[in-house]
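Quick one: the structure is below, questions incoming.
The complex appears here without one of its protein chains, the remainder shown in place.
Chain IDs A, B, C, D, E, F and G follow the sequence of writing; residue 1 opens each chain.
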Amino acid sequence: MVSGVEESLTALLQQLRGTGFTDLGFARVDTDREARQGAPEAIMAEGKTPEEIEAIARVLLDEGAGSVLVTRADADARAALRRAAPEAEEHERARLAWVARSVPESRGLVTIVSGGTGDGPVVHEARVRAQLLGTEVVVHEDAGVAGLHRLAPAVEDLRRADCVIVVAGWDAALASVVGGLVAAPVIGVPASTGYGAAFGGVSALLSMLTSCAAGVAVVNIDDGFGAGTIAARIARAAAS
Amino acid sequence: MVSGVEESLTALLQQLRGTGFTDLGFARVDTDREARQGAPEAIMAEGKTPEEIEAIARVLLDEGAGSVLVTRADADARAALRRAAPEAEEHERARLAWVARSVPESRGLVTIVSGGTGDGPVVHEARVRAQLLGTEVVVHEDAGVAGLHRLAPAVEDLRRADCVIVVAGWDAALASVVGGLVAAPVIGVPASTGYGAAFGGVSALLSMLTSCAAGVAVVNIDDGFGAGTIAARIARAAAS
Amino acid sequence: MVSGVEESLTALLQQLRGTGFTDLGFARVDTDREARQGAPEAIMAEGKTPEEIEAIARVLLDEGAGSVLVTRADADARAALRRAAPEAEEHERARLAWVARSVPESRGLVTIVSGGTGDGPVVHEARVRAQLLGTEVVVHEDAGVAGLHRLAPAVEDLRRADCVIVVAGWDAALASVVGGLVAAPVIGVPASTGYGAAFGGVSALLSMLTSCAAGVAVVNIDDGFGAGTIAARIARAAAS
Amino acid sequence: MVSGVEESLTALLQQLRGTGFTDLGFARVDTDREARQGAPEAIMAEGKTPEEIEAIARVLLDEGAGSVLVTRADADARAALRRAAPEAEEHERARLAWVARSVPESRGLVTIVSGGTGDGPVVHEARVRAQLLGTEVVVHEDAGVAGLHRLAPAVEDLRRADCVIVVAGWDAALASVVGGLVAAPVIGVPASTGYGAAFGGVSALLSMLTSCAAGVAVVNIDDGFGAGTIAARIARAAAS
Amino acid sequence: MVSGVEESLTALLQQLRGTGFTDLGFARVDTDREARQGAPEAIMAEGKTPEEIEAIARVLLDEGAGSVLVTRADADARAALRRAAPEAEEHERARLAWVARSVPESRGLVTIVSGGTGDGPVVHEARVRAQLLGTEVVVHEDAGVAGLHRLAPAVEDLRRADCVIVVAGWDAALASVVGGLVAAPVIGVPASTGYGAAFGGVSALLSMLTSCAAGVAVVNIDDGFGAGTIAARIARAAAS
Amino acid sequence: MVSGVEESLTALLQQLRGTGFTDLGFARVDTDREARQGAPEAIMAEGKTPEEIEAIARVLLDEGAGSVLVTRADADARAALRRAAPEAEEHERARLAWVARSVPESRGLVTIVSGGTGDGPVVHEARVRAQLLGTEVVVHEDAGVAGLHRLAPAVEDLRRADCVIVVAGWDAALASVVGGLVAAPVIGVPASTGYGAAFGGVSALLSMLTSCAAGVAVVNIDDGFGAGTIAARIARAAAS
Amino acid sequence: MVSGVEESLTALLQQLRGTGFTDLGFARVDTDREARQGAPEAIMAEGKTPEEIEAIARVLLDEGAGSVLVTRADADARAALRRAAPEAEEHERARLAWVARSVPESRGLVTIVSGGTGDGPVVHEARVRAQLLGTEVVVHEDAGVAGLHRLAPAVEDLRRADCVIVVAGWDAALASVVGGLVAAPVIGVPASTGYGAAFGGVSALLSMLTSCAAGVAVVNIDDGFGAGTIAARIARAAAS
Partner (left out) sequence: MVSGVEESLTALLQQLRGTGFTDLGFARVDTDREARQGAPEAIMAEGKTPEEIEAIARVLLDEGAGSVLVTRADADARAALRRAAPEAEEHERARLAWVARSVPESRGLVTIVSGGTGDGPVVHEARVRAQLLGTEVVVHEDAGVAGLHRLAPAVEDLRRADCVIVVAGWDAALASVVGGLVAAPVIGVPASTGYGAAFGGVSALLSMLTSCAAGVAVVNIDDGFGAGTIAARIARAAAS
């Protein structure tokens, strides 16, 4: 018996050989992603040497990426991006470095609220990512439910948002409270803030997954990058 | 010292007394939710008696809900809805009963793909919820990555969707494959299908949360209802 | 070397032989507990035969217990108490049976709020226990944060309570919201309501333990009995 | 920017539309798998109705599958296969039903050893699967290390095997002992036998994964099917 | 349909804008909490820079906080408080710094017992917090049940306490023993002392949650702060 | 290179072929165990058919086992033993059946204490096993630490024991209290009694493993059989 | 009602005030333990300052302890003991320091076998503890089951032992193999050696708890101290 699927796949794969990525040996940089999905590949610095980061960044920029974002980047990793693109900006506490060459025209609004001061790095990772994808972002930090009145200044921005991001550690009760107030989609980011039974974000993760407010979806613990990506997609589509 | 926040809250709460819900003693039915968030409160049957379900459904219908959906409903629970609304429909395998009195005009497209036949109940819970909120839904079942060619017929519907829902148990690899192909937001629903190390959906949940494809957000295990809710919001906003 | 501690303990234990309990072979009924701690021993029915339950109840009543409470009691277990005390009352859904012979004069107020209808059994276990210990109890069910306005009718009773009990499953966000509003001690009871990542009450438990509102302490999952016990102690002391 | 990858994929997928599987609505039966991977798709009965099982089996047989195996099959599921293929055989305790129409000529030897009598169902699932793929199988049950001498009769068959399968629950120490004796690849199947800290096979799973004997790889808990599949592949290749 | 709840909430929130907190951008300091709940907001140092800590402390003091407590504070964090309030005191091992400007007149007695020497930091966090809230505190350290006679000197203070705090790591058996002796409410603080299966306090946490002595409620692992807060509330109310 | 170890092992194993066990196909009954380890093989009924149990029992009796014990045995399993040995005794609640043909002369004393009435089945499994191995056993049930005085009648038997077994569920605090009182070795058996955070015996297991009293070792959850085995060995050796 | 138990306990506790321990404020040193249980209190260094360690050691020595053992002791902690007792010995890799002033005459034999070289620190903690309690100890390291012949030189010492200790990380299969060979009680110590799914000793712990060889009891992960304590008790009693 001959597998027809195998024949077709083989034909395709031969045709694709070398298409849409650059092979650096230690990495196959997906230079097609921005065209395919509207968002360029980003570089997670952890587990990569500065030299590898610099090389990947150069490939992305040479292939015309609109922007390059390096996440979870210590000082060495951020310097690596600056070698590839001297105009690169950075946010030390959020461990970010990025360069924006041709960001899409801004469309849609993402409102980010966080539970506490310690959630700052995740908030700003989400913010920068969403901005680089072409969205307006408003941020309200430290609005946790232990003092509900601190959420008051955020309400107008929550109401007019095309997508809301809630960043919260500990019990992440903020996700349910916000989820019960707004009609826009809510993306929850469990943060690893908290000690003891917070278990590095597990408590917040479970809390958000079981939120009694429908309309909340969740990304990985501390994954500001992922939240910024999906929120920007939602907001840009809603505003077009 | 006098707490100004307390005074304001107290004033508000006195004003709200009895507003926006009907108190049945065992339940406070949120009759304001549809106006506030665009989606009526639903009834999760587990943990409620048929009498309670019937009473809540009657309140919602009397207060003008556009639709009433009962989830996780066994035969008795589904009969309870039919007593409140004889025209109610049901889906036995997905344990659903619902009545649609004034569903919003359909807007936007949600495409649902699932990994295997056993994910059917979750697929249909998501489908009915999204349809009741006023969205078109297309379903492709059993398209798991063990045979990637089975995903082929879904590609066109994935490309034109305003929001994609992926339902998958086991290793839920389908979420990453789909997430790497499309530009629309992807909502993952980990399913409790699978045995052994599938751990009742935990393996699928972790897999989706750590998907290497950005742009994926996740709801609770088997929570077709939650996925349908957020997907409909996203799709309707994108298509307006 | 001779152990002085051992000698003293031995003396004491010899003196205690048979004091303060009745030995039924399969059980040593602590008939001293009410005198020692102000609350009589209760009977958890699970893992005991109806005959054992009846025998323990008879001992407690014969020894002058003010009340006897049987928890987690199916129909057979409840019948067993009625055989020992024909005037016994029961609550089927909360799986309780009890007989009150000389409840202390009521002192203090305990307010119980719950997140959803499904938390009812736990709510009523806490209520009955606190009442039997001599406390006034007010109950507000189904006041979860997905619709904050449903909490409004409870606010006055929360403010005037000597102790508050919050019963909630799923993400248990209600504990933090209530904990941020009141000045009285708050006892959280995580409920096993919810599916998927609710993990039988674990999500609610972690949530309550990491509540961002200080002033919240937590008992075991579904442990209405324990919450009623400590709340009654707090409320009675505060009101004396 | 146009995505070249997307264009190629789209072309392929259009070409594949309907190729290599039969669409039953609730299932897309991978009729190409045997040609592509040498092993036909099997049917896991759990989560499928008898009608669905029968329909899938008919498609596989109509499309010329060499054999059809239904796993985790209760009496109804096994009857469903007999309706599609009256000559079907079955193994009640292992919850299997199968029909063999053109099994490949037998090549290679797989030796299966198990720790205890309770592992029988998993042993036989592995055995039948490997036999249907065209391998000779020898079985030694109840050879656990609490009495090492019970392993003696298996040694000759372990030594001459092209691949060894070890099925064991509890602490699964058998995997390390066997792994330290033989030169052939060892596939471990953690079994869910055991109570308490056996945690439904988790103890055995961790034990096998951390086996101090190199040369052991592990499949899912109770996954005799997966073990039989990979063992047959290994054994047939080694013997060719 | 118009949402009445939404209108009321919007009105309230507009009214609250800027009420009851000071917005520092990275933090919204809840200056209303002391009036609302009788206990001022505290500052958890982890995840905050010294500059942020200093700024928050200044706001609290400027707004008239009776005391400011910084927990989980390393040397830099403690120095930050001293910059804001030179009279600040500190406890190095408990990683605390605090300033007391107008502590309420002391009322009620909290007795703290701990299982071992290593629980000291948690003991003192609870002690200082309760004292700052206006309660007398007595401490008995290293009274674990492996030598029950070491509990003897604490018994009188346990009996006369309005609330008891038990701090214990490892198996936390002390909570049950104390819980079986006293009639006052018992707050358990699981400590992260212990290795191996102590799992950073999880063993102690589960132990306290399942204490066979009714009348015990539990706070987060190592959460001396939370225990001090609720114990002070209980004790002050009981003694008034 | 030739493996000398392999040659020696092969020689041994050939010599052992069929020695010391009887091969029933589904089971290799270790008829040598009593001679080798002083305790005959027992039969865990779960996962075995009544026919298998009967056959194994017959082999053991035919080969001269001093006693045969069937654990975790439902009514059918117990009947199976009676078919093999009509004089068999049984304990329904502990799910035991056994026949004693030549129990060793009793030597040494094992004292068993349990935390609560629900631990009875585990207590009696340990008792019967230890008695069949030739030890005197004294039992004190329901002596949990919530009422320490209930332990008083057990103290004399604890002091004169050669080995102590503590059976306890929930927080298993009894293990530490007893472990701090006696000089004999203590074997802890965590019981699956308890609900919520008792997690089927996990809380008790962790508690016993981290007991602050040295001199305690632990067996599997509910494993009265294992505790009886090792306790009898210890007690008999101590008393010889 | 007056509690008789309370009166008796109060009397005892008053009588015990200050008996049997020395109160250092941060510690209550149990100077009665050696008389009561035959083994002096030891000092776990983690969580204690060198000054505290020195002070506790001085109390124990002043009160006539036969030996003092400091476990989990870094260089500073070991130096602290030397200040209290200049003749103190130490074992750097096992992080031990000890001083032996009057060790009981040696009685009984404990044989320790370990799975690998990395288990050395735990092996030697068990060895020193057992020797200080007055037992002969023989050690066989690196005898894991991946090469069963390496166990051969240990067999004679295993057979003649009064108690066997097995120290093993990874899958700890050695415990079952040894447990199936010997008639003496076996104490398993799961070691934290191993990576990945070894989970810091959890895999070894579960493995030992579910050992298919009866007659094995288990202590905490890495708890050489606990194993040495109970093994010495068993061996000394058996040899007397």
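Note that a residue touches a chain if its C-beta (ideal position, glycine included) is under 8 Å from a C-beta of that chain, and two chains touch if they have at least 3 such contacts.
The model shown is predicted, which means the values in this text are computed figures rather than measured ones.
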item	value
Touching residue (missing chain; options B:39, B:99 or B:213)	B:213
Touching residue (missing chain; options B:55, B:68, B:177 or B:234)	B:177
Listed residues G:181, G:209 or G:230, member touching the removed chain	G:181
Residues of chain G in contact with the chain not shown	116-118, 120, 141-143, 146-147, 149-153, 155, 159, 181, 193, 195-198
Chain A residues touching the omitted chain (full complex)	9-10, 12-14, 16-21, 23, 25-28, 30, 32-33, 41, 44, 46-48, 52, 72, 190, 192, 201, 205, 220-223
Sites on chain D contacted by the missing partner chain, in the whole complex	5, 8-9, 36-39, 42, 147-149, 162, 180-187, 205, 209-210, 214-221, 225-227, 229-230, 233-234, 237-238, 240
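In the analysis below, only the chains that are shown with their structure count from here on.
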item	value
Same-interface partner of A-B, chosen from the options E-F, B-C or F-G, over half of the pairs matching	F-G
Intercentroid distance (Cα basis), chain E paired with chain A, Å	35
Rounded Å distance, chain A centre to chain D centre (Cα mean)	40
Two or more partner chains touched - positions in chain G	5, 8-9, 12, 16, 19-20, 32, 36, 147-148, 180-181, 205, 209-210, 214, 220-221
